[in-house]
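First the structure, then my questions, so here it is.
Removed: one protein chain of the complex. Kept in place: all other protein chains.
Letters A, B and C mark the chains as written, and numbering starts fresh at 1 in each.
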Amino acid sequence: MKSIMEKKLQGEISDITRHHLENFYKDNPFPEVIGLHIENIEYGSVTMRLDVRHDLTNFYGIAHGGVAMSLADTAMGATCLSCNKKVVTQALNYNFIRAAVEGTRLIATGRVIHNGLKTMVCETEVKDEEGELYGKATGTFFVIGAFDGK
Amino acid sequence: MKSIMEKKLQGEISDITRHHLENFYKDNPFPEVIGLHIENIEYGSVTMRLDVRHDLTNFYGIAHGGVAMSLADTAMGATCLSCNKKVVTQALNYNFIRAAVEGTRLIATGRVIHNGLKTMVCETEVKDEEGELYGKATGTFFVIGAFDGK
Amino acid sequence: MKSIMEKKLQGEISDITRHHLENFYKDNPFPEVIGLHIENIEYGSVTMRLDVRHDLTNFYGIAHGGVAMSLADTAMGATCLSCNKKVVTQALNYNFIRAAVEGTRLIATGRVIHNGLKTMVCETEVKDEEGELYGKATGTFFVIGAFDGK
Partner (left out) sequence: MKSIMEKKLQGEISDITRHHLENFYKDNPFPEVIGLHIENIEYGSVTMRLDVRHDLTNFYGIAHGGVAMSLADTAMGATCLSCNKKVVTQALNYNFIRAAVEGTRLIATGRVIHNGLKTMVCETEVKDEEGELYGKATGTFFVIGAFDGK
């Protein structure tokens, strides 16, 4: 049986969406504060990375849980945008699997598992560059319109 | 029937835990970056607040989802600490209910709903000063030891 | 500060909704199979109970996790109905806190924490008759229409 993971979502990113994602930091303060970078943009899958700098750690010397969740939420939200859907996050569930020490480069690739007219569901793993798993998120999104306004 | 919400957890905060919570910012970079403040410390319930400054917003002009989740995670984690338990977050579920515009003061009071030897469950609402609800979180925690090392 | 828990949702249950809830088992096979009973109906809060019979247990001799989640899902769904909203569950998060042995009477009272036009968020504790907590659920719901068809 073909896994949902292997299925490619069909579609094309609109120009306005690509332009927006490529200018991700413009008027987008918090992602800039924590150093979120877009690595790759595809229809239905956006990859972001974040380096665990000292200012993103907690008193255990590891990435604060909120940092990992911020990365996951943003990667999944941008993944919805890549499908030309403007969304708000309704609910996010995050499983913490491994502590990310200072210096770790975290990478999250959003995946759409439900692309409805009114709601979307996405998921993302949070991994390092060797592919070790640090966390797993699932997000429930409400579609408020087309991203390009059409 | 008496609600779990009305039940008071029995216990006393150890001196070392109180000292730590009162020096919350010491060697705790990310909470300081986003401006988390401790408002109140009780056994089984710690209240934190955070002002939605411009640098905590996203391109919609509202608090980034990761900011609200950081507040909730920290309030619940500190609530575990108040029971003299050193914990790691295993899983966090967050429901976003209302968008917090710049200038909103968000307040989260952690509550213990399960205080086990090996695991804890906490929850918190995220509200503004008028008591309006912005989000609701539930956290699953693994106990790695006593906070005061005894 | 007044807690959201203490706030009463304003509104009245429509006749058609009350009639439906009072005839809960009509054409509703699975709730009947597991013996779900409605204990109380209020606007924004429906209470259900379920006795942990032998056929609802697993090989550990305790209520199967799916039974507790079925109770929680139904109590929250009926709570949405009590607000005259026809909904589908989008996401449900459940924390298991205590094992329910055969013979336990489990009780769940749904509570609305967000009553939006398009989405709702509910929560419920699952307790026994002494008020001991067995589990806690949060549900995210999509509103597909008014329950009474108006």
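Rule of thumb we're sticking to: a residue touches a chain if its C-beta (ideal position, glycine included) is under 8 Å from a C-beta of that chain, and two chains touch if they have at least 3 such contacts.
From a predicted model like this one, the values you see are computed outputs, not experimental measurements.
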Problem - Listed residues C:T47, C:N95 or C:T109, member touching the removed chain - result: C:N95
Problem - Residue in contact with the excluded chain [from A:H64, A:K85 or A:K136] - result: A:K136
Problem - Contact set of chain A toward the excluded chain (per top definition) - result: 1-5, 93, 95, 97-98, 107, 113-114, 121, 123, 125, 127, 129, 131, 133, 136, 138, 140
Exercise for the section: For the chain that got dropped from the picture, name the residues of chain C it touches. Expected result: 26-31, 33-34, 54-59, 63-67, 69-71, 73-74, 77, 88-96, 99
Problem - In chain B, positions touching the absent partner - result: 90-91, 93, 118-119, 138, 140, 142
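Operating definition for what follows: only the chains that are shown with their structure count from here on.
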Problem - Turn needed to bring chain A onto chain B - CA fit, degrees, nearest 5 - result: 180
Practice task
Tell me whether chain A and chain C, two copies of the same sequence, contact each other through the same residue numbers or different ones, using over half shared as the line for same.
Solution key: same
Exercise for the section: Using mean C-alpha positions as chain centres, tell me how far chain B is from chain C in Å, no decimals. Expected result: 27
Fill in the blank from the handout: Chain centres from averaged Cα atoms put chain A and chain B apart, in whole Å, by 24
Exercise for the section: Averaged over CA atoms, how far is the centre of chain A from the centre of chain C? Could you give it in whole Å? Expected result: 32
Fill in the blank from the handout: Where chain B touches two or more other chains simultaneously, the residues are 93, 95
